[in-house]
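Structure in structure tokens, see below.
Apart from one protein chain that is not included, each protein chain of the complex appears where it belongs.
Note that the chains are named A, B and C in the order they appear, and that numbering of residues resets to 1 at the start of each chain.
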């Protein structure tokens, strides 16, 4: 069995018992259907659209018309529908079950949000149509900004970042611009070991050198450690708070102070904002920049990997460096400031532009719908419930599972390590796969990297007590089974999913990244 | 094993092998979740809506305010979403696979239809709002009527019937009214043995006596047999054409003539219209009344059992008896005629009213969307493809399966009986259940009643050749397995569905038709 | 054509396999002179964009209820339906399934029907309910026929408070089915003397609650009187939200409840599809029309659901069936069930209170207009006003001012001079203070 450095197995063991005894002629299993690729089932002549013949065949393509086929198969509409419906049925989703993926905040995605985003007045407007025809859209952006500023206690917000990592880039560029304006050439960014990969990647992407800060015994960062690492070359610290171990950084205020005293800035990764909305204002902790994942905290759907939206709130010190575009009041109306010249005329010094247009408007509508629906009271309650749920899971499992940093309250997610599996022969990955058979999506595993065999559980506020209780009972049953030596239940898992364990090593060693006619045929013959 | 008269088993045999070996703590099986009733998971205090407190508590209820709780559980929105999404995943549907349910025309349901039906101008108008504010709706009804009349070659259409059986009632009432107007008191209706149950039920519902007409060896009705059964007491014949054996009645024109000569009317059950749209006009065959299932032929979705829509086209002789309401041209606009007095002023003699409002407007929009999308050419092609597909299945199975009426072309559905299973120990029901494991919805079984162990297969025009080929190969594999004596594959089926065979006898003998707190608790304890 | 997967070459290969030269060979059963060559009078295939454009233009010729102050009821009500409901009913697995004939792969539909039946029974205060009828009016018609079967009598006494269109449905079925209807005169105030009409030949009394005029009255004395004569009480409800606040018919002795369920989960749709609710006493269940889902177990002993008691139904019993109904209103029932689950007891009762409060405040505001009188003494979310003038003309004039003011009684009961000045006015949770003010202002202007 191959393993990576976090102890995560990458190649499945050979299967000794079939997941499911009954074999079928079609390969289908009742309601679960095997589905070919469109490249195998479609044809170049088939189409699922009816379009009129163009009125004229005259071309003005400068001689650059395509010659020969593209090779794109089509399917008629009924075939397309069935293909994607069947494929969808092979996914787990929040709507189908508890999705305790730590750091991802898989909360309920209200359908009202979807409906609002599809109002023609929001969904069917062009980013470059005349501004007097999109005043409602600009108003929505302003209202969203006002909510975000009120919730974070910050000074300004840049709406255009397209996801969390893009937000990190935005915040760090603002910091860079501020240093630059001050004539400083600092080149180091402090990042705690437990940080998400996007933090060091963002810093490096901008040419910064990453200096790692170790965590304390209790999973948090000591102000002393930060102070020690600070120096005239340090541009910023990127600190996640609540951190990726599910803990609120108790010395965050001292850390902020130390950072500021050293002439650096405090970038806060706000991925875990869901723990503290309406409870704590990051601005009051000394944060200079923080991204907010609207696709986590504010319920815009993950969509199988995106789109997200990562607005960045900025402190007084950084506000003027916010990128274009941004919305300003202009007489009776609102106006987008789209270029540096215009921005400078407004007294701003934008560090530049992050994307072609104004950000993820579709996500803004959804997030604002969420905020208006919850209201101040609902958002506070949501955070409290999220924290309550995580601690409930923690309390109910603490006797069987191992908490890496001792028995202390957590925020909205609870972290376990794999010590409780010691000598059972069951790994964190095995444990995760066994959860699949029981109808659960596994928690985040092997992250954060600071603990061995990490299991990071974030139930969110969207689960009922019954749901949490069944989840707890199942995890207990699994833990007991592992301790009892029922190793097969784990090693063979998943048996009941559409696929058993997939060979990731093979995928990486012999990459097949697209369909190829020959390969596919050869395989079919195998 | 209990059996009904058509040889359909009603109690499952005891299971000797489990469908699926891996047992789980939760009862879930990977992506398939067990789901409690809302009465078990919800509570009276929970709600998934936020409503403001009413401004005033003053009541004018005449002392009839409810006392005590209703007992209706609520769930919050995320719980509701998950509950119904999970339940939905326990259904088979056209969108998930071939649905060869004979007589039901399970064709593709375009999503454009759904979108059009939800335009506020169609979906959000009240049946009794001023008529000048619904001119577009009346226009749509007229346009739908024009399509139906052109396709059927008839004189008038009554749009209000809510489904096929309601349409039968409509047509038969028009016939009754015509006889009545002529002073005739005829009390017998001829119905072939192979007719759908709604035909005799409709006739009886109106107080008619049903006289059965036997089918010939070849599965069709002989004009001679009809002539023989006709007489001065016969009000009408209810004939399905194409018939429920999947055959076009070859003597339909003679039958119509005989019926008319005897002073009776020809009601045609149009459930199978999908075979002949654009190919044959029922009006040219001598039909006096025919219902059209918009939820079959014209693709409005079945919705797990409805709603349907059953407009009835009428001949010259019956047109004046059409029920209210109907649309007439009035000056520049259109107008609904809603009561008998108004109708009589228009020269009509409506037999009455079938429903409170104007029919299934939502279905009208969908059906018209379908018709406009297909166009004349598309509708003809659809019928041809439907007939072609059924005959393709027939040709590919004829060597292994048994055709009750010899090897002759069928229309849009092909009928087999269970002679090919003779002495295998496998019944039609077993065969159907084994199809479930293979990922197919069974065909219609044990209907029509005129053949033993009937299997009525209607693939529709919505299947690709690949899909038909896999279906055929699967049915062949199953037939061979049955003949080979692999009885377990059938008796144990379905093994891979969310449930194994359900005990219908118990359901009928000890009816539990609603949730009851005590029963449920007792059972849970069992 | 985008919906047809067969390609031309495939069609030919299939014909070859069948062994016929052309598709028309398969239509050999059709008399040759009846086989059409084409359909010249209809347009040809159109793409989505074109179809959408044409239909959107048609839709734009209607005034959507949501775009104006809206007070139209009389059997169909505009309520707010949560986005979740419409999303869920559009899921392929619900939308594109057939009637659950194969229960092993239809547990989704079957369990929701079981939930639906239980909700309907609870709400109406009855013991059992079926899996839906077409709509309230056909449920009403079937209720009368069921009463006839149960009592072996043939006379229905129908209240003047029953929706005139419902009455027409009952009359149509009765007229042609050979039974009688005694229909009382329109009764806006709920003061008719229906009890004296009940005799030994009466199979049932049909009373709407609240009545088409909005009036609420106690059904218990009617039920008692009916039962004393061996007759049944059929209670009809067209605004099911009312039962969130009102005593249910079952508590007042109703034997059958026939109701329109549109208000919960379903839009106005210009009159359909809606969903008929049908509930009765357990002892009457074998005479109940329509499908019923029941609980049972599977071969492994796990709980599951099936369609049951089908020996009442046409596909088994043919001419002896309790009804000819086959396809019912499954998806609308699902919408009802999902919306009702979202509401729950807490939401439904509050929703009902809001509706009532809105109606009360509108009634008070309208009553202040000179010459306008609220004639309904007790009501839920709908009441009737008498105006100094012609109701139909007034409603049309209001519409021209962009207010949908209700239903003129004369539209429902034409030919009855005494109702010419009556308007049925409904107010639900969708109406705002501004809507009500707009109504009052417009009515003052047009009177």
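As a working rule, a residue touches a chain if its C-beta (ideal position, glycine included) is under 8 Å from a C-beta of that chain, and two chains touch if they have at least 3 such contacts.
Computed from a prediction, not measured in an experiment: that's the story for all the values here.
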Displayed chains contacted by the hidden chain, counting the whole assembly: A, B, C
Sole contact to the chain not displayed, among A:38, A:328 or A:349: A:38
For chain C, the residues touching the chain missing from this view: 2, 48-49, 52, 80, 82-83, 87, 90-92, 342, 429-430
Chain B, residues in touch with the chain not shown (by the definition above): 30-31, 43, 45-52, 75-79, 81, 85, 110-112, 114-115
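The rule we apply is simple: only the chains that are shown with their structure count from here on.
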Label of the chain whose CA centroid is most distant from the centroid of chain C: A
Chain centre separation (chain B, chain C; CA means) in Å: 20
Whole-Å gap between the CA centroids of chain A and chain B: 46
Chain C: positions in contact with at least two other chains: 1-5, 7, 45-46, 48, 82, 84, 92, 105
Contacts with two or more other chains, residues of chain A listed in rising order: 30-31, 50, 76-79, 81, 85, 110-111
